[in-house]
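So that we are looking at the same thing, I have put the structure below in structure tokens.
Only a single protein chain was left out; the remaining protein chains are all shown in position.
Chain IDs A, B and C follow the sequence of writing; residue 1 opens each chain.
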Amino acid sequence: MIRSAYSHQAAVAELSEISAGPLDVVGLLAAAHHPKAGAVVLFSGEVRNHNEGMAVDYLEYEAHESMATKMIKAIIADANQKWPLNIAVAQHRTGKVTVGETAVIVITASAHRGEAYAANQYIIDRIKHEAPIWKCEYFSDGTKKWGSNCHC
Amino acid sequence: MIRSAYSHQAAVAELSEISAGPLDVVGLLAAAHHPKAGAVVLFSGEVRNHNEGMAVDYLEYEAHESMATKMIKAIIADANQKWPLNIAVAQHRTGKVTVGETAVIVITASAHRGEAYAANQYIIDRIKHEAPIWKCEYFSDGTKKWGSNCHC
Amino acid sequence: MKIQVFAVLKEYFDKEFELGDDITDIASLQSHLSCLNASAQGILQLCRFAVHDEFVDHDFTITKNDTICIFPPSSGG
Partner (left out) sequence: MKIQVFAVLKEYFDKEFELGDDITDIASLQSHLSCLNASAQGILQLCRFAVHDEFVDHDFTITKNDTICIFPPSSGG
């Protein structure tokens, strides 16, 4: 059983782990309050304008949607088992994401900040290494490259 | 010399480290983008409805404003020395803060997420332990208690 | 059987294509694809395979009605 924030979970019950449209970072943060949580940690993975010395125009993310969704849910469930979290949500973009836009967001909240930081890092690390989501970088010189490493 | 995001620093140049009014958490996050930053981490320390088994109505924060401001600036400068950050800002409330409101916010951004998480935790840990800011908890039973420990 | 490939694998194969029924497990699928396109051999060694939304091992038996998804190493974020 997931120990979690039932009221917040209700509010974000419809949150898709994979989103083809822009992530509502500010809206998700605004909703991320829980009366028992003293610490909220938000991670936003954003598109950088350079990578490995190359100027980046934009990225495109591809996912196996059903498996990525299921795996992110499972990672969040594992985090809820490991730490007493009031809130734990994550969402990843697909499609074209431009420089400065958010490609992935993780929000965790707990009574004390150590757990919120640890769970947040755990969730993003596992999403990046395990979820079937890939990025293709489109560079300013017209070339492109499918990513095979984490860049943030 | 602080390695930092000059454009973002310009945008938040007027940010006071100590604020008597509500913190604009969402606005600060919305401004926290930097084209070189792949990772943004936000910490929000919020008022919990319980502490040590007592129901909490609200907190009141008191600060020695000029020293707290100077110390938070110094802590952020130290973080900028230790990690290559594009953004590092922090702000702490004074006055009455109710359950679910943010008492302190820290935002860090860097090319890679490890640095953003580490710097964020470093800044909040030092603010909590070193800055001359105190909280008084007002409990639902009418009693109050000046805090001497970190609670989140 | 139907094969779906993702990300960089689309530079080596069609995104979706059919294969004959003589392939009976993941290991033989991997060999077969390496023969179809020798330059994909390296990346195929690193791939994960999934059937019906579950990852499967190399000895997993596949049949003509299966859809097999082939995933290069992930790089979300």
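Convention: a contact is a pair of C-beta atoms (placed from the backbone, for glycine too) under 8 Å apart; a residue touches a chain by one contact, two chains touch by 3 or more.
Nothing here was measured: the structure is a model prediction, and the numbers come from that model.
Undergrad: Among the chains present, which touch the one that was left out?
TA: B
Undergrad: Which residue from B:36, B:64, B:96 or B:112 sits in contact with the chain not drawn here?
TA: Candidates B:36, B:64, B:96 or B:112; residue touching the omitted chain: B:64.
Undergrad: Out of B:23, B:42, B:56 or B:131, point to the residue that touches the absent chain in the complete complex.
TA: Of the listed residues, the one touching the omitted chain is B:131.
Undergrad: Under the stated touch rule, tell me which residues of subunit B contact the chain that is not displayed.
TA: Subunit B touches the missing chain through residues 45, 61-62, 64, 66-67, 70, 92, 103-104, 124, 127-136, 146-152.
Note that in this section only the chains that are shown with their structure count from here on.
Undergrad: Select the chain whose centre, defined as the mean of its C-alpha atoms, is least distant from the mean of all protein C-alpha atoms.
TA: Chain nearest the centroid of all protein C-alpha atoms: A.
Undergrad: Averaging only over C-alpha atoms, locate the centres of subunit A and subunit C and give their separation in whole Å.
TA: Whole-Å distance between the two chain centres: 27.
Undergrad: If you average the Cα atoms of subunit A and of subunit B to get two centres, how far apart are those centres in Å?
TA: 22
Undergrad: State, to the nearest whole Å, the distance from the C-alpha centre of subunit B to the C-alpha centre of subunit C.
TA: A distance of 49 Å separates the two centres.
Undergrad: Using the touch definition from the top, which residues of subunit A touch two or more other chains?
TA: 45, 124, 151-152
Undergrad: Residues of subunit C touching 2+ other chains?
TA: 77
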